[in-house]
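The complex appears here minus one protein chain, its other protein chains still in place.
Now for subunit A:
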């Protein structure tokens, strides 16, 4: 019996194969579908595309609505609540704030920094830091206090604290400085095509990143003009001083616009185009912007807005009022006595011809191109050359820039660049710059000059950078926002920030650091003191 049992044991042992086999047998849990490691040059473009998609997509849309560039078209319900100032905490959560930017783009940039630093990949690390700073700038301008110093640490800190916005701003300046000095080390691989913004393959290309970082620094300093003018001034003066010897003070040059280039192939098109192509007729041009363009006789009007009845001349523009619910002015008649079928939608440059096909096949409206390709491949603009000129103009007007910076020259260069983007001729631009609402000479006072700069920047952001447009409107209160016809916030209140999303409210107890009640959209962020 006993010997038999021993024999049994031996047989069992053989069958088991002992622990030696266990390794081969059981070490098969490496995911064959997804890599467990990835080179930083695969992760860098992922972060760039993700951030651009969100900033140029949903945050662009909400910004455009809140900056009163766009309103809600008849029958368009997708964004009506935003237009009427109802932005619940479920908005912009997984796909934007938490999953899209923090756990998406920012985590990707953080990975490039974490993995690139020990490998001395200073070029890509520097780029990642600049990108991270830009993404954080967009987030904090929209949300105010957010996790920054303890964020993106994974399981080391699953509930990062909420930093004060002023600390974040200081941190972003430091981060940009780090990025600049990392690039200055001239070490590591050039990202080349893996850099979807500048495709930096040479040292000269890398300098575009440095110039972007400087321009971003200027944008960040100027944002504090109302809350901390002294600090902003000191920072800007130091920035100019540091780059005194460089051409253009090492700010962005004409061909340097920070943008994400889109394609015409399916699922690579401009995110704003995609949204409007796939959910047509949701957005129409807002009366706040439209009336301004009409008043200024802005040559961009027929580019920005479509004729309301999509017929040939004369052009009729019907703009939607903020918060407008019903009735829509579709019973308006045009000057020729025809019924206007729709409001003025954003121009084909932005949303292509999709909706004209649906609503008015065979339209002869001259602005409609035969193809959607330009709208599809239109780049997502994140910080343009025209904005950089207008930022410098503002610094000059405020007297924070060295004497070499001529405010008028910068302003006019900025406006011209903005017009050129939409194919406006030099002659038309010159005419435009002479109009009383635009002319620098006519402005007279620094306050009026600042207003010129701000309004031109606001117009230039149309349909391309809503988040920055809304942010700058909040800082400058220029132009004045119109009270929405239906205001679900009530009491003449305006949206001053986006609400913290549900996932943070539910999962991160540190959100109580902010002192805000869930769903608060009316308390201004730190720099918004006007």
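One rule holds in what follows: a contact is a pair of C-beta atoms (placed from the backbone, for glycine too) under 8 Å apart; a residue touches a chain by one contact, two chains touch by 3 or more; residues count from 1.
Criterion: contacts and distances are computed from a predicted model.
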Between "NADH-quinone oxidoreductase subunit J", "Linoleoyl-CoA desaturase", "ABC transporter permease" or "SusC/RagA family TonB-linked outer membrane protein", choose the name on the UniProt record of the chain that's been left out. "SusC/RagA family TonB-linked outer membrane protein"
Option from A:102, A:169 or A:198 whose C-beta touches the chain left out: A:102
Which listed residue, A:120, A:193 or A:477, touches the chain dropped from view? A:193
Which of A:151, A:239, A:473 or A:498 touches the missing chain? It is A:151
Quickly run down the residues of subunit A that touch the omitted chain. 4, 8, 11-12, 15-16, 22, 25-38, 42-43, 45-47, 49-50, 53-54, 57-58, 78, 94-95, 97-100, 102-104, 106-108, 110-111, 146-147, 151-155, 157-160, 193-194, 196, 261, 263, 265-268, 271, 274-275, 278-279, 503-504, 506-508
